[in-house]
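After this line comes subunit A, so read on.
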Amino acid sequence: GGGSEETSSSPESGEVNIIGYAGIWQEQYQTAVIDPFLEKYPDITINYSSKRSSAEMLSAIQAEGGNPITDVAIMDSSVSDSGNQQGLFAEVSEADVPNIAKVRDEFLNADGYGPLVGLDAVGLLYDTETIPEPPTSWEILWDDTYAGKVQVVAPPSALGIDLTAITSEMLGEDYTKSIDKSIARLAELAPNIQSFAPNPDEYQSIITGQSVLGLGQNARGQYYSDESDGKLGIAFPEEGTVYQMNAINLSAEAPNPEPAKTFMDYALSDEAQVAFAEALYYAPSTDVELPAEVADRVVKTDGSLKVLQLDPAWLGTVSGEWTDRWKREVIGG
Partner candidate 1 sequence: MSATQTIASVRGTGPHREQGEQERRTRRRSRLTALTLVVPGLIGLAVSFVFPLAYMIRMAFNEGSGNGIVVETFTFQTILEPLTDAYYWQVTVDTFLMGLVVGVLCIVVSYPIALFLARTQSKWSGVLLAMALAPLLTSSVVRTYGWMVLLNDDGLVNSSLLGVGLIDAPIPMANNMTGVIIGLVEIFMPYAILAMMSGFGRISTQLEEAAGSLGANRAKVFFRITFPLSLPGVLTAFLLVFVLSISTFVTPRLLGGGVVQVLATEIYDQATGLLNWPFASALAIILLVLFGTVVAVYQALAKKLGGMS
Partner candidate 2 sequence: MADNGTHKLSLVGLTKQYAQGIAPAVDRLDMHVEEGHLVSLLGPSGCGKTTTLRMVAGLMDPTAGQIMVDGADITNTPVHKRGMGMVFQSYALFPHMNVHENVAFGLQMRKKPKQEQDRLVHRALEMVQLEHLAKRQTRALSGGQQQRIALARALVVEPTLLLLDEPLSNLDAKLRETMRAEIRQIQQRTGATTLFVTHDQDEALDMSDRIAVMNGGLIEQFGSPIEVYERPRTRFVANFIGRANLLTVTIVDEQRQSGADSRYRVDVPGFGVHPAIGSPGLTGRRTLLIRPHRLGAEPAAAAAGLRGTIESLSYTGDSLSYRVRVGETSFTAERLTSGTDRMSVGDAAIISWRPEDALVLPEPVEDAAP
């Protein structure tokens, strides 16, 4: 990569502090991406700091204040956009990270900040023992049969936001204007809900039999489906889904920008993109061929799936309000 001379650290040595998701995401990313990277660049060390949500990552970066630690952040693009606006992240170009060239145009950041690194979408988690056939409609969540066996993560989590939009869509409402109908419908869902903040998480809950239905991300769902020998199933109902898009960003005050760029470049390489897709079923953001059995299970990015487009910038402005309405009308209602 084309490094600048202004810092002492060279592109191929030093350390990189990455902030990213916790749990299984971290584990798989470690084995699929980070470990091979470290093998390739033995003089670079990587410190991975894990967070449960993107907001928490952003909060942590903000909290770093005058003592910047993070070099690279992998987080939901709606949250990272807010970070971009606040100047927390730096613009990156092909000059810095050559592999940006491979990223599909629609997955590049319009303002020149870090591109998407992987895509996923919200899906419906279900217990294949109780429900043998993959459900085709989100409506099943409202089914009394499963009262007390449904888990939905409430906003500010992205999943909760997504469900709000999906519900609006189902009811023929324009969620960019109003979510009244959606909220009303979701309030009807509330009695079915076992937990709005499941511990352990929604995937484990279905596997352990604590719950039967849930809202989850395709990638993890696929992964846990394997882990549980198919007890956990995941489906994309016909009414549509919402992408969960992870961007990779360089911290504006990154203490180690050079090795960080090297890492970003590697993260966008074919090798890493395929490896992570195989490991955790994240759809690549670059043009790369996946093995068929993997391609089958990652979220489709070819337009074959009905996907609701939520503009991250706009979402940032409503997420507070939506969270509020959930608290008041869905959870508290």
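We take it that a contact is a pair of C-beta atoms (placed from the backbone, for glycine too) under 8 Å apart; a residue touches a chain by one contact, two chains touch by 3 or more; residues count from 1.
Quick note on selection: all candidates are chains of the complex that A comes from, given by their letters.
Because the structure is predicted, anything quoted here is derived from the model rather than measured.
Only one of 1 or 2 makes contact with subunit A in this complex, and that is candidate 1. Chain contact summary for the complex, subunit A toward candidate 1: residues 53, 55-56, 58-59, 62, 79, 82-83, 85-86, 148, 153-154, 156-157, 194-199, 208-210, 316, 319-320, 323-324, 327-328, 331-332.
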